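With one protein chain withheld, the remaining protein chains of the complex are depicted in position.
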Amino acid sequence: MFLGTIVYGFINSAILALLSMGFNLTFGISGVANFAYGAVYIFSGFLAWILMHSWGVPYFISVLAAIFCSGCVGILMYYVVIIRVKGLSLSEVMATFGIGMAVMELFRYFDFVGFRYTLPVFVDGSLSFGEVYIDYQRVLIALIAVCLTGFIYVFTHHTRVGLAFRAIAQDERTALTFGIDSDRIGAFSMAFGSALAAVAAIVILPLGTIAVEGGYEVLINALAVCIVGGLGSTVGILVASVLIGYAQTFTANYLEPHWMILVSLIAIAVVLTVKPSGLFGRQKELEERI
Amino acid sequence: MSSETPLLQVKDLSKSFGGVMAVASVSFDLKRGELLGIIGPNGSGKTTLVNLITGFVKSDTGRILYEGRDITGWPPYKVVDLGIARTFQMVRPFYQLPAFKNLIVPLCSPRVKKLAGGRYGDRDAVALDLLEEVGFERDAFVSYKLAGALPQGYLKRLELAKSMALRPDLFILDELFSGLSLAEVAGIVPIIEKMRIQGKTIIMIEHRLKELFRIADRVMVLNYGVKIAEGQAQEVMEDEAVKKAYLGSEG
Partner (left out) sequence: MKKRKERIDRGIKARSEDVFALSSFREMLYLLAPRALPVLGLLVFAPLLGAYWREILMSTAIYALLAMSWDMLVSVGLISLGQSLFYGIGSYVAGSLNHYLSWPPILTIPAATVLGGLICTLFLLPVVRLRGIYFAMVTLVLPLMLLRLVEATRILGGTEGLTGLDPFPGQLTAWYVLQAAVLVTLFGFRRLMGSDYGLIIKGIDDSDRSVMSAGINIHWYKAQVLFLGASVGSFAGACGTHLDMFAGMPGFALDYSIMPIAAAVVGGAGTFAGPLLGAFILVPLSEILRALGALRIVFYGVFLVIFVVVLPEGIFHYCRRKYHQIERWVEVE
């Protein structure tokens, strides 16, 4: 029981980290908060499903296509909508929120509801770990989460493009004078974040069904992790995912599953009162440097 | 309170921003009625010092005493309530409002209410009077123009009027003269001299040394956050370290 809790807690944390990574990355790179994130998540799930079931495209190609298309959707959103309200963060929030809402409810309207909407697992079977059984899909989730985190960390801290991103995020005007094109980077950040949402969807959705509510759920979870960890901080996301992930698993196993939601709420409440900008957040209280 | 207690005492104040020591162990005293000039090259921590004293930035170490009372870490609104008002180096008025409406906000502050004995009176009239005092010509109706339409010289005066509206005992003026023409500076100097006659204490941060030295009692020099000299204008400019700091920054 205890070992199982540890293992499943880790997987739960990995899922949370995967879900919030894309949202956080987009914000960290270009300061755009993509509230259509949940919509992109289920969009890629449904797209992969349609490709596989309606058109008979093989699994691998459908998955890659879904990830690629989600990235393109991110770019499209940037160039069609966000670029026009760039810098007005409140308008960005409302515009992306509206897009997300419209996309998700459109799926509901076209009746994408039901148990048949599931994605296949990557490989079948399970692994025993002492007396704990875990299926390969969950192992895969954990692996991908770890790899992606490592990749993102190296990318943002040790490559030239990544460093340029961070420069932009910190001081757009100065970065511009060094010839960094902030629009290209903004579009890229949206593409990157959306593609990450798609990756998360492809590996996590096989555990359940693809549902419109899932989109909202993902957005809530991503936001909760970002609020607790601190927006824009990769380390913060990891710590928050592990904290919330383990707390949820322990509550589910030792108390009652329906108290799980209380964990996130309490985590948010505590963090907000103790350190409103999140554990690792650097959100400024003042409007500008004076 | 004995008359010997300085109005403001700053002791060992330090602040670093991610490794950059913006202010390093700065101490100084300020007597009531004095005009202290603070000079130093760009980025030497002058604005940060102001932010620390007025509570906009929290200090890492050190203490700030006002009239003998420890005000370290107090939020800006409480600091203002005690009677310390500041101006900003980069002016940022409410551009869509007429100039005189910009003064309504400070005139609504608890301090003004307290000084007025709970009665505000006609704020618009007070605002217009204040603006006239800082040189907004009443006949030309400059006070009614949108702040966004005013030239820099007027905006700086507006900034000064905003701090005067609070009727403080200590003014901290952050580079009030920068970006102004000689004529514009000459228009503001009498206002400051008048404030001195009224017994106000003033800290002036300035790059315009000539204008500053004419009115300052004492000058303090910062370089890389460190106080490198303090004293009469003449002595300070003779100081080797100061010469080096200024030549170094220019050369």
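Note that the chains take the letters A and B in the order they are written out, and that residue 1 is the start of every chain.
As a working rule, a residue touches a chain if its C-beta (ideal position, glycine included) is under 8 Å from a C-beta of that chain, and two chains touch if they have at least 3 such contacts.
What you see is a predicted model, and the numbers here were worked out from it, not measured in a lab.
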Out of B:Leu49, B:Ile64, B:Val80 or B:Leu150, which residue would touch the omitted chain in the full complex? B:Val80
Missing-chain contact among B:Met21, B:Leu65, B:Ile104 or B:Ile191 belongs to B:Ile104
Taking the entire complex into account, which one of A:Tyr8, A:Phe35 or A:Tyr78 touches the absent chain? A:Phe35
Which of these touches the unseen chain: A:Ala95, A:Val239 or A:Leu279? A:Ala95
Name, in rising order, the residues on subunit A that touch the hidden chain in the full complex. 33, 35, 81, 84-85, 89-91, 93-95, 97-103, 105-106, 108-109, 216, 219-220, 223-224, 226-227, 231, 258-262, 264-265, 268, 272-273, 276-277, 283-288, 290
Against the hidden chain, subunit B presents residues 54, 56, 75-77, 80-81, 85-86, 88, 92-94, 96-97, 101, 104-106, 108-112, 123, 162-163, 165-166
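Here is the rule we go by: only the chains that are shown with their structure count from here on.
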How far is the middle of subunit A from the middle of subunit B, if each middle is the mean of its Cα atoms, in Å? 47
